[in-house]
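Encoded as structure tokens, here's the structure I'll be asking about.
Right after this comes chain A.
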Amino acid sequence: MSENIIRISGINPRQCMKCGKCSATCPAFDEMDVHPHQFASMVVEGRVDELLASETLWKCLSCFACVERCPRSVEPAKLIEAVRDCVIRQKGGSYLSPDDIPEKLDSELPQQALMAAFRKYRK
Partner candidate 1 sequence: MYYIEKAKLSELFSKIAENRSLYLPVKKNGQTNFAHWEEGTEYCDDLKTVKSAKDHFFPQTESLMHFKTEGKKIQINQDKIPDEKTVLFGVRGCDAKSFKILDSVFMSEPQDAFYTARRENSVVITTACSSPDEACFCGVFGVDPADPKADSDVVTWFAGDKLYWEAVSEKGEALTEEIKDVLSSSDEKEVEEEKARISEITKLLPLNNMSLSAFGGDKTDALFNAPQWDKLSEACLGCGSCTFVCPTCQCYDVRDYNGANGIQRYRCWDSCMFSDFTMMAHGTNRPTQKQRFRQRFMHKLVYFPANNNGEFSCVGCGRCVARCPISMNIAKVIKSFGGDK
Partner candidate 2 sequence: MQKTAGLIKKRALELLADGTVTKVLGWEEGDFIYDVTPAFFDKETIDSLVFSSFCGSNLSKYLIKACKEQTEGKILVFLKPCDTFSFNQLLTEHRIDREKVYVVGVECKGMLDIEKIKALGINGVTKVIDNGESLNIKTIYGEKTCERSEVLLEKCTTCKSKELVVFDEVLGEKAENENSQDRFAQVAALEAMTTEERYAFWQGELSKCIRCNACRNVCPACSCMKCVFDNIQSGVASKSNADTFEEKMFHIIRAFHVAGRCTDCGECSRVCPQGIPLHLLNRKFIKDINELYGDYQAGEEAGSRAPLVNFTFDDAEPSVIHERGNS
Partner candidate 3 sequence: MPINENKEWKPLIVAFCCNWCSYAGADLAGTSRLSYPAEVKIIKVPCSCRVNPMFILKAFERGADGVIMCGCHPGDCHYSTGNYYARRRMTMLFSMLDYLGIDRQRTRVEWVSAAEGQKFAAVMNDFAKTITELGENVKLGDLRCKKQQD
Partner candidate 4 sequence: MQRIGVFVCWCGSNIAATVDVDAVVEAVKNEPGVCFAKNYQYMCSEAGQALIKDAIKEHNLTGIVVCSCSPRMHEATFRKTAEQAGLNPYMVEIANIREHCSWIHKDMKEATEKAVILARAAIAKVNLNAPLQAGESAVTKRALVIGGGIAGLQSAIDIADAGYPVDIVEKSPTIGGKMAQLDKTFPTLDCAACILTPKMVEAAQHPNITLYTYSEVEEVKGFVGNFNVKIKKKARFVDSTKCTGCAVCTAKCPSRKGGNEFNCNLDTRGAVYIPFAQAVPNVATIDTERCIHFKTGKCGICQKVCSAGAIDFEQKDEFIEEKYGAIVVATGFEILDVTKFDEFQYTKHPDVVTSLELERIMNAAGPTKGTLLRMSNKEHPHDIVFIQCVGSRGNTCRDKTYCSKICCMYTAKHAMLIREKYPDVNVHVFYIDVRTPGKNFDEFYRRAVEQYNVDYIKGMVGKVWEKENGRLAVQGVDLISNRRIMLETDMVVLAAAIQPSKGVRNIATMLTASIDTNDFLTEAHPKLRPVESPTAGVFLSGVCQGPKDIPETVSQAGAAAVKVVGLLAKDKLVTNPCTATPNELMCNGCSSCARVCPYGAIDYVEKEVNDHGKREVRRLATVNSALCQGCGACTVACPSGAMDLKGFSNRQIMAEVDAICR
């Protein structure tokens, strides 16, 4: 599973020097249960189940601040995205169902975002 994540992300998590800059940068840090800086070592340690269950996957904004700042080219957002992909693949592509949409709709939500969400969370 770890290999899968490494393959999908194209990232070598062993490059991480555990400086924490990703977490220091992350705008969604407080919302997360597993913080960006933990991702690399958890992938290395094979604690994938915890990651798969983590809220963080859905809290990460993919703003790429961590990717931008990471001095070691570990780029946690890509790791998180890879874990997210794994979850989606496991669920058979039904994280987001059309039934969920009405309650999520609000007047300011752009159509684009909806389309993007479907593209991303349904396979």
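The candidates came about this way: all candidates are chains of the complex that A comes from, given by their letters.
Details
Methods note: a contact is a pair of C-beta atoms (placed from the backbone, for glycine too) under 8 Å apart; a residue touches a chain by one contact, two chains touch by 3 or more; residues count from 1.
This structure is a prediction, so every number in the text was calculated from the model and none was measured.
Of the numbered options 1, 2, 3 or 4, all belong to the same complex as chain A, but only candidate 4 touches it.
On chain A, the positions that touch candidate 4 within their shared complex are 15, 17-26, 29-30, 35, 37-38, 65, 69-73.
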